[in-house]
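With one protein chain held back, the other chains of the complex are shown just where they sit.
On to chain A.
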Amino acid sequence: MKKTKIERFIRDNRENFDQFEVPAGLWDRIDKGLGNLDTFPGETSFVEKKNIIVFKQKYWVMAASLALLIGCFFVYNLGFKSQNTDKIIATVSPEYGDKMVQYASLIETKREEIRQIETEDPVLYKEFAKEIENLNKDYQNLKAELPQTPNQEELVKAMIQNLQVQLDILNRQLSIIQKIKDYQNNPTRSI
């Protein structure tokens, strides 16, 4: 369709059509709006805030010591437990034990590699990490069950399978990252 006179005129003078100036004070309103998003609704006075801070600080000390105590307890317990599960796996089959160590170290390296995109693309990284975290949770659940379960061999197999799936997903994530990088380096080429 051939452009008519008026269409050409508007196209050629496009910048001149932005004649309106933004009203002064609009940023202040946006700034205020953003501020409300950042903090809790309901203003507290400075004195009140100060009191709250002192009050909070006391609580923080208490909370921190409590957390430390609980932490120590868990580290002790977990260390004991994981030693325990390692032993069980070794008794079920030393071959499985070796495989698991190998997978675990591969997973660690690959996760480290993916962590490099955290600054470039935090959203994508979060998504990727969440996927693995979910599987890892399952893995930890299996591991916790191991000492009590009647069929330990089945459970160890399930654990290995879980690690394999983790590895598989990590490989796919890495290839996606590579594709994105390729694309960014050379956007004309289709993926």
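The definition used in the following text is that a residue touches a chain if its C-beta (ideal position, glycine included) is under 8 Å from a C-beta of that chain, and two chains touch if they have at least 3 such contacts; residues count from 1.
Just so it is clear, contacts and distances are computed from a predicted model.
A chain of this complex does not appear here, and its UniProt-recorded name among "ABC transporter permease", "Ribose transport system ATP-binding protein", "RNA polymerase sigma factor" or "Copper-containing nitrite reductase" is "RNA polymerase sigma factor".
Listed residues A:I30, A:V75 or A:V101: the one in touch with the omitted chain is A:I30. The set of chain A residues touching the chain not shown comprises 1, 4-7, 9-11, 13-14, 16-23, 26-27, 29-31, 33-34, 37-38, 122-123, 184, 186-189.
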